[in-house]
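Heads up, one of the protein chains got dropped from this complex, but the rest are sitting where they should.
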Amino acid sequence: MKEVPLLQVVNISKQFGGVRAVDGVSFELCQGEILGIVGPNGSGKTTLVNLLTGFIKPASGKVFYKGRDITALAAHEIAGLGIARTFQMVRPFYHLPAFKNLIVPLYSPRVKRLSGGKFGDRDAVAIDLLEEVGFERDSFVPYKPASALPHGYLKRLELARCLALRPALLILDELFSGLSMAEVASTLPVLEKLQIEGITLIMVEHRLRELFRLANRVIVLNFGAKLAEGTPQEIINNEEVKEAYLGSEAV
Amino acid sequence: MVSRRRERLERGIKVRTDDVYALCSTKEMLYLVAPRLIPILVLLLLPLILPTYWQKVVIFTGVFALLSISWDFLYSFTGLVSLGQALFFGVGAYLAGSLNHYFDISPGLTIPISTIAGATLCTLFLLPALRLRGIYFAMITLVLPLIFLRIIEATAILGGTDGLTALAPLPGIWIELYLILGIMLVALFALRRLVNSDFGLVLRGIHDNDQAVKGAGINIYWYKAQALFIAALLGSFAGAYLTHVYMFVGLSAFALDFTVVPIAATVVGGMGTLGGSVLGAFILVPLSEVLRAFGPLRIVFYALLIVVFIILKPEGLFNYLQRKYREFERWVEV
Partner (left out) sequence: MLENVLIYGLINGMVLALLAIGFALTFGISGIANFAHGALYILTGYTVWVFLHTLGTPYLLAIFLAMAITALIGAAIYNVILLRIRGMRSSEIIATFALALAILEAFRFFGFVGAKYTLPTFVEGSVSVAGVIVDYQRLILIGVGAGLVGLLWFFTHYTKTGLAFRAIAQVERTALTLGIDSDRMATLSLAFGAALAALAAIVLLPLGQITVETGLNVLLNALAICILGGLGSVTGIVAASLLLGYAQIITVTYIAPHWLMVVTLVAIFVVLLVKPSGLFGKQKELEERV
C-alpha cells in the first residue's frame, strides 16, 4: 500500500484579474524531503506559497496535508497544523527586541499543545532558537530591537520565527535572497540539520546552486504552470527549463 | 577656538534592562517611584480640598480618562481606529439606565452588569467588522452609535428623545469620586502591565505585521476581539457610571463628545503610553470647564488641538516629559 504523502497539491489555480498567477499546479511531497521550487520572476512561486499556507484562497484545486483537506482552512489554522512559512519581504515586529519577536509564535496554541499545556520560560526558549539560526548567544544581538538588525539577521530571525512553531513542514520563500555568500554558507548547515531532524522543507529560491545542493527534487514553474519536475540533475539538463530561464535565442 | 555642543544622556538607571534595577539609595528608589506615586497621591487627595463644583469636574474627567485609556489601548496596541467611543459609552449608559428604570435594580448591581453585558454587546456588534482595516473599521465605529441614536429617536423606545429620568443615584459624592478615580487607576496600571505581557506582545505584533502573526498560527481575530472587549469594558463602565451620577440617560449618551474628547486627550497626552491619555484628559476636561462660557467653541478648540498636536508634536506630552525626566543635558566642549 502506498504511503499517504505529507502534502498533496491537486490542480491548484488562482487568477488575479486576467492573469493566471498559478495555473493547475499539482505535486506531492513526502515526509523528510527537500523540495525546491524555482522559476523566473513572476512565475507564481510566492502565490503558490500563499495558496499552500492559506493566505490566499485558491480559485480551484485542493491541498491535502497528511491526507486531510486543508484548502478551506484559515492561515492560522494551517500554521497550527505545523506548516510554517517565511515571508519573502522581511517585516519583523520592529519595535520589539529580536528575541521578543519569537514570543508571538511561542505564544501560539500549537506550541502550547506540543509542550503539554505549559509554555515554560518563553524568553529562554527564544534565545535558544536564535542561537540555533546563528545569532551569537552571548552578544547583545538577540536583545537589540529588530529595527537595528542588518538584513542577514532579519532573514534568519524570520527562519527562527518559523522554527519556534516546531513545524513539520517548513516553507521557505526566498530565504537566501539578499544574503551574502558567507551568510548563505552559514545558513546551509542549519537547513541540513533541520532535514536530519525530520522536518520536510519546501524551498522557493533564486539561488540555484545552493538549492540544487540541498534539494532532493525540484519543480520549475513558468507563467504559473508546472514546466518540469525532477531531481536537480534532470532539471539542469532539461532543455525546456533552459529556454524558460535564458530565452530561446541563448540556447 | 572652543565650540560647545549640548549632549543628551540617558540616566544610567533603567537603561540596560526593563525589570532589574540596582537600587542602592533612597534617591534612586525615589527616582523610580516618584513619577508614579506623586500623581496618584495628588489625585486621591485633591478631591478632599476641592469645592463641590470642581469635584464634579473631577468625576467628569475620570470618565473621559477611562474612555481615553480605552481608545489608546485599541489604537496603539491593536491598530484599530475607533471613531465610536460613544458606542461603548452609550451602550453601557442605556443598559444601566434601562435596568434601573424598568427592573428597578440598584446601582450597585446595574453598573457591574451593564459593564460586562455592554462590553459583550459592543464586541458582538463590532465582531464582524474586525476583519476590516484602517478607515473601514473607523467608518463602522462612526456609524454604529448613530444607528442606535436614530433608532431610539425613530421608535421612541427607551424613553425616546426624552431619555430615562429619575434613575437611582449613587450613595454620596465621596463614593462617586473615589469609585471613578479608583477604577481609572486600576485600569491604567492593569493595562500598562497587560500590554507588556506576552498577550500584549501578540497585540503589538498584530499592529506591526498581522500576516506574520497569522503565520505564527495565532488567530488574530480572537486576539482583536479580546482587545475590543477590554476596551469596551472601560467604555461601558464609564457610561453606566455616569448614568447613575446624572440620574439620567438620553440620546446625549451617543454624542460626539464621547468620541472626540478621548481622541483629543490621547493625542495631546501621547499615544501608546496609556498614562498619556489620563494626563491628556486631566488637562483638557478641566480646561474645557474653564472655557464653558464659549459653548461650541470648546469643540473647535479640542479639534484644533488634535490637528496641531498630530502634525507638530506627534509624540504627545507624556512621552516628551518621560524623555526629559530620563535624560539629562550638559554642555561639552568639542
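Order of writing sets the chain letters: A and B. Residues in each chain are counted from 1.
Convention: a contact is a pair of C-beta atoms (placed from the backbone, for glycine too) under 8 Å apart; a residue touches a chain by one contact, two chains touch by 3 or more.
Note that the structure is a prediction, hence the values are computed from the model and not measured.
Interface note: of B:187, B:263, B:278 or B:317, the residue touching the hidden chain in the full complex is B:263. When you scan B:43, B:63 or B:83 for touch with the missing chain, the hit is B:83. Note on the undisplayed chain: of the listed residues B:87, B:140 or B:228, the one touching it is B:140.
Taking the complete complex into account, residues 75, 79, 81, 83, 128-129, 131-136, 138-140, 142-144, 146-147, 150-151, 153-154, 256, 260, 263-264, 267, 294-297, 299-300, 302-304, 306-307, 310-311, 314 of chain B touch the chain not shown.
Simple rule for what comes next: only the chains that are shown with their structure count from here on.
Contacts from chain B toward chain A in the complex involve residues 198-199, 201-202, 204-205, 208-209, 211-220.
Those residues of chain A lying in contact with chain B across their complex are 53, 55, 74-77, 79-80, 84-85, 87, 91-96, 100, 103-105, 107-111, 119, 122, 161-162, 164-165.
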